[in-house]
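What you see is the complex with one protein chain gone and the rest in place.
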Amino acid sequence: MQFCNGDILIVEDNQDDLDLALHVLKRHNLANKIMVVRDGEEALDFLFCREKYDDRSFHYPPRLVLLDLKLPKLDGIEVLQQVKGDPRTKTIPVVILTSSKEERDLMDSYNGGANSYIQKPVNFNDFCDAIKQLGLYWLVVNQAPVNVKPGPVAGQKQ
Amino acid sequence: MALAHNLERLQVLLVEDSAADSELVLRELRRGGFEVTGEVVGSAEQFRSALRANPPDIVLADYNLGQWRGMEAVQILHEENLDIPLILVSGALGDVLAVECIKQGATDYVLKGSLARLSVSVRRALQEKLLCRERLQAEKELGKKVEELARSNRELEQFAYAASHDLQEPLRMVAAYTQLLAERYHGKLDEQADKYIHYAVDGALRMQALIQDLLAFSRAGRQGMEMEPADCNLVIGEALANLQLTLHESGAVVNYEPLPVVLGNAPQLRQVFQNLIANAIKFHGPQSPVVRISSRPSDEGWQFSVQDNGIGIALEDVNSIFVVFQRLHTRMEYPGNGIGLAICKKIIERHGGRIWVESREGEGSTFKFILPALPSAKPAVAQAVRSENYEQPSRSLVG
Partner (left out) sequence: MSNPAEVLLVDDNPADLELTCDALERSGYPHHISTVADGREAVLFLWRKQKYAGACRADLVILDLNLPRKDGRAVLAELKSDPRLRATPVVIFSTSQAAQDIGRSYELGANSYVSKPGNLKDFFAAMQLIARFWFGCARLPHSEES
């Protein structure tokens, strides 16, 4: 199976969950660059290449966005709808990673175009395992859409 | 050209205002063996309409006709898009003017006082035109043949690619199901059955590898060749990253000096280094494989060397190893389909370079190839850039 260097955007405001997720991803060598934002507005700024992220390009989207639902400033569903509603960003894989047990959140997420939905396990080991599984699946097995022409000097794996 | 004994037909258009001079010219031509039909015109309009009505074999023009210069006839011939030779038949013009007229398009210049030359001049002009036409025709046909050949090559390549691509699917089925058979029935049928299944699986897996190699070879020829500055240090880094497992398992050591930036296609160059390094490791001798990569400027660009301490190659095999599917050893001795070097050669040649090997059996091999330097920097200058950027004399990657 191919291993692709990937960027992940994690949208999470809970420090413990964030630290754990980062730890698991790095330990299993699952991602090269991980970007973290702490609220919905910053997530949109990042993905839409604006405000302090205006040097970003739509041609180099993250391979995966891990999106919590309960976020300050703008909640996850709102972020999801904006990302999935814009042709420039709609193909970015967005996986909801939330502690919410609400059926409503589950349906709103999938209906809103979320690629998948994971309920954060309460148990520490299960949480680590979930991060590992989602990392393996979305970064190794899943093929993300390719928008971009790779740089000339970097070379490519075939 | 020998003078024909029969009369040669010649249709002449004379641009001349003196009836006497016209008569002289025509008589001279008849004396020279031509059966002449001629028309005489005195002005540009008459000239033009005569050309349109009845294009002649040759135009004989006087230089000085009062209202217009005879050289304007050349102009008109161009405008009418007619490839008819024009000979100036004129009084003394002087050398400078004569040469000028020839430069402007007159085929030749004959003095009215030396009309005896005229027939020879006419014949020569006609001959030249004939030869010129034949050459143009030949060039056109050559051009067509070249184009046909290129098209045929493209079609063949596309066919090879399409065939390999389409073969993958049924092959996948064969490979998968023979393996499932092996898994499900191993030890449950008899020994013969196990053996048969094993051979089938082996064949299927080899076919899959072959098809993938063919596709890789085909791609090496089809891919767009975006030529950009490629830093060979980064390219080698990528190649070594891809070979991590092999390096680790073989305990191979790869040393490389600081390498230049060349003009090329980075992914394809990565393939070249990767194939050469993989080979160097695969065909190792009793010692642990050590690979040294270096470069030096050459007048063709940069010359790279990939040197190993492996089993080496016999002199008589040195050319055939670059041929597709050409292998020097049995599959039992060394795995592989014999396509790696053919791919290297294809890629290097598409870059405008060449690749060869220097080797002795039992004494290792050095594969050398040439890549063009960046157009702006001559190798000598690039050398200076190199020593500026890279401080360490060499780096090694131990697997």
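Which chain is which? They are A and B, in the order written, and residues in each are numbered from 1.
The definition used in the following text is that a contact is a pair of C-beta atoms (placed from the backbone, for glycine too) under 8 Å apart; a residue touches a chain by one contact, two chains touch by 3 or more.
The structure presented is a predicted model; accordingly, all values stated were derived computationally and were not measured.
J.: Of A:N14, A:Q81 or A:S116, which residue touches the hidden chain?
T.: Selected residue, touching the omitted chain: A:S116.
J.: In the complete assembly, which of B:M173, B:L189, B:M225 or B:A314 touches the absent chain?
T.: Checking each option in B:M173, B:L189, B:M225 or B:A314, the one touching the absent chain turns out to be B:M173.
J.: Identify the residues of chain B touching the omitted chain, counting contacts across the whole complex.
T.: Looking at chain B, the ones touching the missing chain are residues 168-169, 172-173, 175-177, 179-180, 208, 212.
J.: Could you list which residues of chain A touch the chain missing from the display?
T.: Residue positions of chain A that touch the missing chain: 1, 87, 90-91, 93, 103, 106-107, 110-111, 113, 115-119, 129-130, 133-134, 136-138, 140-147.
Convention: only the chains that are shown with their structure count from here on.
J.: Hey, how far is the Cα centre of chain A from the one of chain B, in Å?
T.: Chain A and chain B have C-alpha centres separated by 49 Å.
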